[in-house]
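A single protein chain has been omitted; all remaining protein chains appear in their positions.
After this line comes chain A, so read on.
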Amino acid sequence: MMFDPQVIIEKLPEIGSGLFVTLWLWIAGVLGGVIAGFIVATARRFGGKIVNVVLGAIVEVLRGTPFLIQIFLLYYGGPFVGLMLDPIPCGLIGLTVYSAAYYSEVFRAGYASVPVGHVEAAACLGMTRFQTISRIQVPEMALIVLPPAINLAVILLKESAVLSIITVPELTATVSAIGSQQYAFLEAIFILAIVYWIIVELTDRLGRMAENRLSRLRFSKA
């Protein structure tokens, strides 16, 4: 079998639309996961013992089972409990919930990284909990949370390939379909790897830029 890039070039528009689906699902999943994860971590920290235990157990289940199985259960098991979802909404919900579990752990570590004394100083000055979270804890944890948050985003991009299983027309599904139609499996897999890798590289760059910016903003001389 010869390596024939021509097959792939002809199908670029299709690949483009698959890439588009992957990108928006991924970005929405990460953003939703960051927001929901932050809310979960905050609720676990301040919501009392019961909230902490219940949310902790849910997070453990989500982190302890493969994403593939979760998405299968949601898509094929959902109808048994009256939850009928189209592939794309199902994929979006699945990805968001899964990433929220991981992001909640990132933020939990973030909260733990802020010295208790910094929070006590705020309390002594009469700041409310919301003021303390938004003005002290979040800005202080930002620099510590950013690298694992970017790393997690990269992992989630690759996990999103799993959504091809439930027929979401994203990048992996599109390209492997082209591969089987054209009998060009090697070319298809190769182009897939390249595209994912490029996005990962770009994400890493962006993350590092944000880190530099943040640390310069922070501790440099005013």
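To be clear about the criterion, a residue touches a chain if its C-beta (ideal position, glycine included) is under 8 Å from a C-beta of that chain, and two chains touch if they have at least 3 such contacts; residues count from 1.
To be clear about the criterion, contacts and distances are computed from a predicted model.
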{"item": "Undisplayed chain, where the name is taken from the UniProt record, one of \"Cation/acetate symporter ActP\", \"Glycerol-3-phosphate-transporting ATPase\", \"NADH dehydrogenase\" or \"Polar amino acid transport system ATP-binding protein\"", "value": "\"Polar amino acid transport system ATP-binding protein\""}
{"item": "Candidates A:Ile35, A:Val53, A:Leu68 or A:Ala123 - the one touching the absent chain", "value": "A:Ala123"}
{"item": "Residue in contact with the excluded chain [from A:Thr65, A:Gln131 or A:Asn212]", "value": "A:Gln131"}
{"item": "Of A:Glu105, A:Glu140 or A:Glu187, the one touching the omitted chain in the full complex", "value": "A:Glu140"}
{"item": "Interface residues of chain A (partner: the chain not displayed)", "value": "115, 117-118, 120-121, 123-128, 131, 135-136, 139-140, 218-222"}
